[in-house]
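This is the structure, below, for whatever I ask next.
Shown here: the complex without one of its protein chains, the others still in place.
A and B are the chain letters, set down in written order, and residue numbers restart from 1 in every chain.
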Amino acid sequence: MDRRSLLLGASAALTLPVFGAKAQTAQITGAGASFPNPIYQKWAEAVRNAIGIQLNYQSVGSGAGINQIRNRTVDFGATDAPLNAQQLTEANLLQFPTVMGSLVAIVNLPGIAEDQLRLTGPLLADIYLGKITRWNDPQIVALNPGVSLPNLAIAPAYRADGSGTTFVWVSYLSAVSPEFREKVGVGTSVRFPAGTGARGNEGVAGTVRNVRGAIGYVENAYAITNKLVTTQLRNNAGNFVKPDHKAFVAAASAANWNVPGFAANVIDTPGADSWPIVAPTFILLPTNPTDATRSANVRRFFDWAFANGSKLAEELEYIPLPTSVHDAVRAAWRQGFGA
Amino acid sequence: MSLALSFMSHPGPRKDAATAARLGASRKRADRIIRTLCLAATVIGLVLLASILITLFYRGFEAMSLRVFTHVTAPPGSEGGLLNAIVGSLIQSLIGTAIGTPIGMLVGTYLAEYAKDSWLGNAVRFVSDILLSAPSILIGLFVYQILVLPFGGFSGWAGIAALAIIVIPIVVRTTEDMLQLIPNTLREAVVGLGAPKWKMIILICWRAALAGIITGILLAVARVAGETAPLLFTSLGNNAWSTDLSKPMSSLPVTIYAFAGSPFEDWIALAWAGALLITLGVLSLNILARTLLRSRI
Partner (left out) sequence: MPSASATLPHATRRRSSSFGDKVFALACQAAGLFVLILLGALIIELFIAGLPAFRAFGIPFVTSTDWDPVKELFGAGVSIYGTIVTAILAIFLAVPLAFGIAFFLTELAPPWMRRPVGTAVELLAAVPSIIYGMWGFFVIAPAFAQHVQPRIIDTVGELPLIGFLFQGPPFGTGLFTAAFILAIMVLPFIAATMRDVFEQVPPVYKESAYGLGATTWEVMKGVVIPYTRISVVGGIMLGLGRALGETMAVTFVIGNANRISTSLFGPGNTIASLIALEFGESETGSLKLASLLALGFILFVLSFAVLATSRYLLRSRLKV
């Protein structure tokens, strides 16, 4: 018995430095959206080393995350689809955004270079509705003078698994196409009338890589690291923009954040340089926490992330929130929790 | 190919030259075509296995390093490994097997020694066989309903329960099969010496069937170690180091599933490393189990 506990102690001592755990780490748990999972993991690593709060975040999907925070089985929930004011009040939840992400359209067309093809939101909606089926469709040709478009079937690819990525994508298509809103609507998984699904970003990108004439949507981070062929999009102001950092930031600053639950609409914002498909992701924090210390630690965690985590977010191709939004969120914390 | 030719030109085992000569040319041709097709089918089967293994080795070795075994899963871009997933898989598979095995052995014993042809025995045998091939995702859903929902969340215990349910019918099958191989004369001799039946079963029958039962247990470990679907809704996965069975627990298959669909190259590489690990582990267990069985019987 003694020997065993000695061994256990020794192995614990050996393993501690490997895991970088500190003796007095405060634990917090969260569950939900998969879209921000990488940056939450990255922040968790940094926060643990900086102020000794250990976040255990489970990327279970937005639906399950909302469910877990309603049942209070975690300290906070995370969702890509914001709850409305009434839902928040009913469940005694405070909602705030943490970071934003952007989506890009990717294509596989012979002879088409990166950011060469110009598309519009309504066109994308018609493609995913199965109404525009060939790449040399007059509507696409008209947008792309001087580009030789092949007579090739369009093969749209979408996320097979329910995901925040799909939520943002169909939010955009529904915002720009009344018909898409009517026939498909907005959700983390929807019924696409055309195309095929593939699992995860890797699945969509792989399908687009494999199939000539394919089009898909992925997170910007993925398009960059995998050197996928992205396209230009026409934004709300009528300008064609390339998916770059400048365009994402422009979109974020053009949004109106002064709405209940910070549920700002960053989709298709009016700025002249705005990239049209940008979306924030949200945290749900109980206003009547079962454990006040843990709740305070959640706020300390995100306070640190707001103050110091922007560079990490940009490394993973997320878009930090404007500083004014950080301050507004902190004000909401003070109002909700008094500290 | 010389191998193939030698077997095809080889006359059937029970035909002599005289009868072969009497065969019509068309019959001989049909025979040869079928033989070739059968050889082709076998070659296709082997090529498929080889293709899977080559893919795994090719992509898994690229990503394999000591780090895989010494570090827990980490955010993309940080130095991460699969330690928590490997340990989680070991814990859940081993405890799941440890729970499922005694139940399975008792059921197998019941079927072989007590209820050979009874109505209840037949029902149990039937149900156990159905469980053996039942979709494992349904077992995951079932455990989600009875353990995850009522007890406030995903946990290692729920994963273990799901795996134990998968283990039971495997052990039942091998135990019953092995006990049936034991000659009745042995049983009669022991009982004739005055030993009670339970002693006879435990000391004589189980011991005689030991190699077979161990084979079954090894196969059960191999089967559950590779299961993903029952763990998705039960132990869920955990990015941090955790051996707390009341908390969500990581496992190799679920980590592979999550990482393989992720946008990050280092995660996808880890998924391949994990895939290679788990396949090597599962296949070696299978080969070990088969060798063990053959050396004893």
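In this section, a residue touches a chain if its C-beta (ideal position, glycine included) is under 8 Å from a C-beta of that chain, and two chains touch if they have at least 3 such contacts.
Since the model is a prediction, treat every value here as computed from it, not as a measurement.
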Touch with the omitted chain, as defined above, among B:Ala63, B:Ile91 or B:Val107: B:Val107
Residue among A:Ile28, A:Leu109 or A:Val186 that touches the chain left out of view: A:Val186
Contacting the left-out chain in the complete assembly, out of A:Thr29, A:Ser62 or A:Thr269: A:Ser62
Residue of B:Asp31, B:Glu62, B:Glu79 or B:Asp244 touching the missing chain in the full complex: B:Asp31
Chain not shown, touching residues in chain A: 34, 60-64, 66-67, 71, 153-155, 157, 160-163, 184-193, 195-199, 203, 206-207, 209-211, 213-214
Hidden partner chain, residues of chain B it touches: 7, 10, 12, 14-15, 19, 22-23, 27-28, 30-31, 34-35, 37-42, 44-46, 48-49, 51-52, 55-56, 59, 103, 106-107, 109-111, 113-115, 118, 120-121, 123-124, 126-131, 133-139, 141-142, 145-146, 149, 165, 168-169, 172, 191-192, 194-199, 201-202, 222-223, 225-229, 232-233, 253, 256-257, 260, 271-272, 275, 278-279, 282-283, 286-287, 290
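Keep in mind that, in the parts below, only the chains that are shown with their structure count from here on.
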Centre distance in Å when chain A and chain B are each reduced to the mean of their C-alpha atoms: 38
Complex interface listing, chain B residues touching chain A: 70-72, 74-78, 152-154, 236-242, 247-248, 258, 260-265, 268
Parts of chain A lying in touch with chain B, wherever the complex brings them together: 15, 18-19, 21, 38-39, 41-42, 44-45, 54, 56-60, 68, 71, 73, 161, 199-203, 205, 218-219, 221-222, 225-226, 315-316
